[in-house]
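Heads up, one of the protein chains got dropped from this complex, but the rest are sitting where they should.
Chain IDs A, B and C follow the sequence of writing; residue 1 opens each chain.
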Amino acid sequence: MSIQVVQTIFESILETISAKEDELGKLDAVAGDGDHGIGMVRGLKAAHKTTQDTSTTSPSQLISDAGASFSDAAGGSSGALVGILIITTGNKLQDDSMDTVHVAEALELGLTRMCKLGKSGPGQKTMIDTLDPFITSLKTQVDKPLSDAWQAALPAAEDGMNATATMTSQKGRAAKLGERSKGHKDPGAVSMFYMLQTVSEVLKSA
Amino acid sequence: MSIQVVQTIFESILETISAKEDELGKLDAVAGDGDHGIGMVRGLKAAHKTTQDTSTTSPSQLISDAGASFSDAAGGSSGALVGILIITTGNKLQDDSMDTVHVAEALELGLTRMCKLGKSGPGQKTMIDTLDPFITSLKTQVDKPLSDAWQAALPAAEDGMNATATMTSQKGRAAKLGERSKGHKDPGAVSMFYMLQTVSEVLKSA
Amino acid sequence: MTKVINDPSDFKEDMIAGMVRAYRRYFQRVPNATGVMVPSAPRAGKVSVINGGGSGHYPVFAGLVGQGMMDAAVIGDVFTSPSNEQAYRVAKAVASDAGVLFSYGYYNGDVMNFDMASMRLEDDGIHVETVLVTDDVASAPPTEHHERRGIAGGFFVYKALGASSARGDNLATVKAMGEHANAHTRTFGVAFDGCTLPGKSEPLFTVDAGKMELGLGIHGEPGIEVGDIATAQELAKIMSTRVLADPPDGASSDVAVIVNSLGRTSDEELFVLYKDVAGELEQAGLNVHETHVGRLTTSLDMDGCSLSLFWLDDELKPLLEAPADCPAYTRIGS
Partner (left out) sequence: MTKVINDPSDFKEDMIAGMVRAYRRYFQRVPNATGVMVPSAPRAGKVSVINGGGSGHYPVFAGLVGQGMMDAAVIGDVFTSPSNEQAYRVAKAVASDAGVLFSYGYYNGDVMNFDMASMRLEDDGIHVETVLVTDDVASAPPTEHHERRGIAGGFFVYKALGASSARGDNLATVKAMGEHANAHTRTFGVAFDGCTLPGKSEPLFTVDAGKMELGLGIHGEPGIEVGDIATAQELAKIMSTRVLADPPDGASSDVAVIVNSLGRTSDEELFVLYKDVAGELEQAGLNVHETHVGRLTTSLDMDGCSLSLFWLDDELKPLLEAPADCPAYTRIGS
C-alpha cells in the first residue's frame, strides 16, 4: 500500500462521511446526543489534513499519524474508539507486508483494544457489531488479495450493522435510553460500515 | 347614583374588558409591551372586589376606593393614569349631586390630572384621545339626564379612538417605536372607549 | 413561553415567595408590599437605595438587593411598573434619616408611579431623589440622551449607587454618582426572537427568518429597525459601532463591558460574540478594564443580546470595584 493509497483512503472516507453527516447525527439523536456526524467529519478532516501535510514516507506510520489526528479532533467516544482502531492498525502493520493476513491481524488487534477501552464487545449495539463480523469474514479469505477479500467481507459488516437495529443499546450516552433506540441502527455501526465500504472502493481502483 | 349602580358599573366593565383582554394585549404588542389587556383586567378585578367587599355607604367614596384598588393592582402607565381618573372623579363628586354637570366637571378634573401626570395631552395617541372629546361632548349636553348625555357623547369618544390609528405615538413604551404603531389604534384609547360604552349601558338600564 | 407556572395571575406572587425563600441570606420580603429589602435597612446615616420596575428581567431588580448594592427592590407584574402604592410602601420600610434614592430604567409608567410615590414620601418628610437609567442608544439620538430607555447598562448605575451609599455618601452625592454613572453608560441590543408573557402562548413579536431586530426593548417591544441576520463577527462590528458612536463627554479610554443575554441566548454565544467585540474595542483604542458575560438584564425567554460600555474614571472605578454581595453578583473588594 502506497502513501497515495492511504491519502486516497482518508480523502474518500471524508467525502463519504461528510455526505452522511446529517444522517449520522439524526441516528445519534434518537437516543444520544446527535453529535456523531459532526464529530466524525471533524475527526476525518483533521486526519485528511495530516495525510496531506505529511513528510513521512512510511504508509503505516501515516495511518498511525492520521489516527492520532482523527482521535484528537473528533473527541467523544468515537474519537477514542475509532482513533485507537486506526492508530493500532498503523502501528501493527509493516510497510513491506500489507497483505490480507497482516491487515486482518492488525485490525483484529485494533478491535481488541477498542473492546478493552470501551469495556464492550459484540451485541451491545455499537460500531463493534459492524467491525467484528467484518474481521471474522476477512480472516476466512486470507488467500485472496486484499482488495478482493475486503470486498468479500463487506456483506458480513452490513449484516452486523443491520442487526444493531434490533438491539437495545447498553453502551454510550444511548445506554440510558435503551428502549428508545430500539428499531434504529446504531450510528457508530453505520459510520463504520460506510468507512469499510469506502476503503473497499479505493482498494479496488488502486 | 346608588352603591349598587357603582357596583354594577365595575362588574360590567370587568366583564367587557376581560372579553377584550387578548385584543388589547395584541394592540399593545404592536409597538409596546403587550400587557395592556392583562393589566387592565388585573386592576379591574381588584376594583370589582373592593366594590363587593366594601362597608361604605357613600357611592362617591366607593368610586375613589375602587380607583385606588385599580391603580395598585394594575400598575404600569394605565394603573397610574386610569387610576388617577377614577380616584379624582370619586373624590370630586358629592353623593347628592351626581347629575350630568357634576359628573362632567369631575371627569374633567380627572382628565386634567391625567394629562399632568402623563405630561401629555390630546393628539399624542393615548387614551386621552378618547376621553377628551367624550368630556367635551358631555359638557355640551348638561341639560340631559346623565344616562342620555353619556350615550350621546359616545360617538365623539369613538371618533377620538379611531383617530388614534392615524397618529404616531409619542408617549409610553410605544413612543420609541412611533412608526410601527401607525395604522393601529392605541390600546389605551380602545380600552377607554369600551369602558365608557359599558358605563353607558349600565346607566341606561339602571 | 413560560412552562413552569401555576395560575398566571399568581405568577408574580409565586415568584416573590420562591425568591424570598431561596435568598433569605440576602433579603426578606417587605411586610405588606411587593418588594424585598436587606434586613439591615434602614441604617442611620446611610442613604437607602431602591430600584424597581416590572418583573421578567431577573436579576434586575431583586437579584441586585444585598450588601453593597440595593437596599430594596419594588417588584411589579411582568413588564409592568409597580404601582405608586407599592413603591411608597417599600420606600417607607427602608427609608433612613439620610434619605431614599430611587433608580430604575426610564419608562413612562415607572416614572409616573415612582414620582407619585416620591411626592407622598416628601409629604411624610422623607428626602427622595431619583436617578433614571437611560443607556439605550437606539431609542433616542445623543441630543436626547435623557430620553433614552433603560436596559442592561443599568447594572453599572446600580453598582455605582450601591457602592456610593455603602461608603456613607450623602443623598446629593449618591445621586450625583448615579447620574455620572448613567452618563457614562451606553448599550445597544439586538433580538433574534420575541418573548411570551406568562400564561400566553403567542410571543409578543416574531422575527422573520433571516432577519434580526436592531435596538431591542426589554419588554417584548420589537426592535427599532430590522436588519439581515449577521455572523457573530459582523454583529460584533454593528454593536460596537453603535455603542461607540456616542461616547460620554471627557471619556477616558478605560471601559468596563457587559455582554448580556436577554434569556435564551447562551453564554457560549456571548463568548463567541465577545471574541470580536474585544477586537473592535481594542481597535477603537479602548482598554477593557473588565468584562461581565451573562444574563444581567433579561426579558423572560427572549432570544437576543446586548453590549454595554461603561467609561471609567477616578470616581467610577472605585465604585465598580467596591465589594458587593447579592444573589446575582458577589465581588470581593480589591
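Operating definition for what follows: a residue touches a chain if its C-beta (ideal position, glycine included) is under 8 Å from a C-beta of that chain, and two chains touch if they have at least 3 such contacts.
Source: prediction; values computed, not measured.
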Checklist entry - For the chain that does not appear here, which of the shown chains does it touch in the whole complex? => result A, C
Checklist outcome for this item: Full-complex touch with the removed chain, picking from C:F11, C:F61, C:Y88 or C:F310, is C:F11
Checklist outcome for this item: Which of C:T2, C:Q28, C:T173 or C:S253 touches the missing chain? It is C:T2
Checklist outcome for this item: Where subunit A meets the chain that is not shown, the residues are 25, 29, 31-35, 38-39, 42, 68, 71-81, 83, 117-118, 171-177, 180
Next on the checklist: Take the complete complex as the reference. Which residues in subunit C touch the chain that isn't displayed?
Outcome noted: 2-6, 11, 14-19, 21-23, 25, 55-56, 58-59, 63, 78, 192, 198, 212, 229, 231-233, 235, 257, 259, 263-278, 288, 290-291, 293, 295, 298, 300-301, 303, 305, 323, 325, 327, 330-332
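Basically, only the chains that are shown with their structure count from here on.
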Next on the checklist: Which label fits the chain touch graph of this model best, line, ring, star, complete or other?
Outcome noted: other
Checklist outcome for this item: Of all chains shown, the one whose Cα mean is least distant from the combined Cα mean is C
Next on the checklist: Quick check for the class: compute each chain's Cα centroid; which one is farthest from the centroid of subunit A?
Outcome noted: B
Item to check | Separation of subunit B from subunit C, taking each centre as the mean of its C-alpha atoms, in whole Å | outcome: 32
Checklist entry - How many angstrom between the C-alpha centroids of subunit C and subunit A? => result 53
Checklist entry - So which stretches of subunit C touch two or more other chains? => result none
Item to check | Two or more partner chains touched - positions in subunit B | outcome: none
